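One chain of protein is taken out of this complex; the other chains stay put.
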């Protein structure tokens, strides 16, 4: 059995590309799609890989990160898969990449118009936090019936039980129309989705859904008119132990014997650039 | 200076080598052949073919060897392989009344046409370890004569009707409402343990109807394909399968009736066929289709559960900070 370029057969790729076009035409709408089975487990980025496989051409340069890092085992594994099956060039520099596949972070580096960012998505429908039925969720999306989402937000601010939206995968409203999961990126990354020059595509293989943001799409984190969105920036003065940056998203590294925490930049590319400068 | 989780490539390469070593085990013990697995690990092979949705004993055996006997992993391997195969079309509906049975029983009828055939079942073995199998050459028991002469005259065990073309669930996204062939497809590929557990919870649920095995048959059946270009239907060979028809009483005044359920699996796999039939019946009696069909797939479920091993720094950190903030508010 010979594998085709980027593993997927051309028919499957074409079907995925058609889905992508539809998704770009209706920003934020979850288009049902067939995710061909990949030799990587569901939950490990298959949705992103299917999108990447269907977009890759021989001239593309691919960057893959997991939690902002090019070097985590998962990122390395996905990159190696495409190097093996498509023989394409890879890079760790965002500005050199034509396709950037990411998990759980929006790239911190500047994105430009010719680029595509591919997100791996575990739970594509933010409404599933409110309703168990896919039929009901689809009805709510169809009619932009999002009152319950704002009720939850209201509850967060008024309830004595402190029901809260998590600090990641915080729902956004696309072009004022569709409620969308930004994938489990930290809340603060939501602002980077807005008005982005690159195409952004979100693939959820296990859930068979794909959605997209064309360049310069308006993306707002859900919030009340009179209470602005809180990106949840830390206020403890934490800084990266490598580059000293206090503004980028920092991962907890370790707890020292003296009880103090050490933090490190999640985006390794930007961290290294700052450290070298 | 600390460099977070570098050197992934080398680590992965080493991990693969370690896996190969673990697979081989003690090199002093002869390596398993795929033929041995195919012939002597039939239960596992049949299960991998069923959930892997590919009828190929050799490839299923190879997958099992590669997966060190891990059925879920082997199923995954077979599925990934299957995804690369070209789809040629679909067969005609199997005529289960023409099955050549190795086994045929009913829990509702004492007299079955052709008689009840126990065949190769563990049901009546005493589950004691058979230490004679520790030795090398277990004796090969001869079959009683006459079994081959049984008339293949069985009541027609049909699946669902009413669809001209079956839905290929690998090509159509799961979306309610779910048609009969879609339901069947998801259940056949469904993980055996999940379906068994579901059937079991259903049996223990107050108010749920108790289903009966009306017809359980295992044997060979012919697969035919219609060649539309030349207007012929030709046989492309025989496959072994297990099929179960189930009925459950639905008591509802003048509308009382028996509600059917159907289960099927490649090869000899009764637990799957019976569990699937029970779940199919339950679905017809109001069990939530979405709950079952969206969660039955072992490859999807296994993948998503195993993804919990992946780094979750950002979301975990966010949760931690939320907890700290809420706890501090108190």
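Each chain carries a letter (A and B) given by its place in the written order, and its residues are counted from 1.
By definition in this document, contacts are C-beta pairs under 8 Å (C-beta built on N, C-alpha and C of every residue); 3 or more make two chains touch, one makes a residue touch a chain.
Definition applied: contacts and distances are computed from a predicted model.
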item	value
Record-based protein name (UniProt) of the chain missing from this complex, from "Sulfate transport system permease protein CysT", "ABC transporter domain-containing protein", "Acetolactate synthase small subunit" or "Cytochrome bc1 complex cytochrome c subunit"	"ABC transporter domain-containing protein"
Shown chains touched by the chain that is not drawn here	A
Of A:57, A:147 or A:197, the residue in touch with the unshown chain	A:147
Chain not shown: contacting residue from A:226, A:257 or A:276	A:226
Where the missing chain touches subunit A, by residue	139, 142-143, 145, 147-148, 150-152, 154-155, 157-161, 163, 224-227
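Convention: only the chains that are shown with their structure count from here on.
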item	value
CA centroid of subunit A to CA centroid of subunit B, Å	34
Residues of subunit B touching subunit A in the complex	1-9, 11-12, 76-77, 79-84, 86, 170-176, 290, 294, 299-300, 302-307, 310-315, 317-322, 326, 329
Subunit A residues touching subunit B - in the complex, by the definition given at the top	1, 3, 7, 9, 32-34, 36-39, 41-44, 46, 66-67, 69, 71-77, 80, 103-105, 122, 133-135, 162, 164, 166-169, 184-187, 206, 208-209, 232, 234, 241-242, 249, 251-253, 264, 266, 268
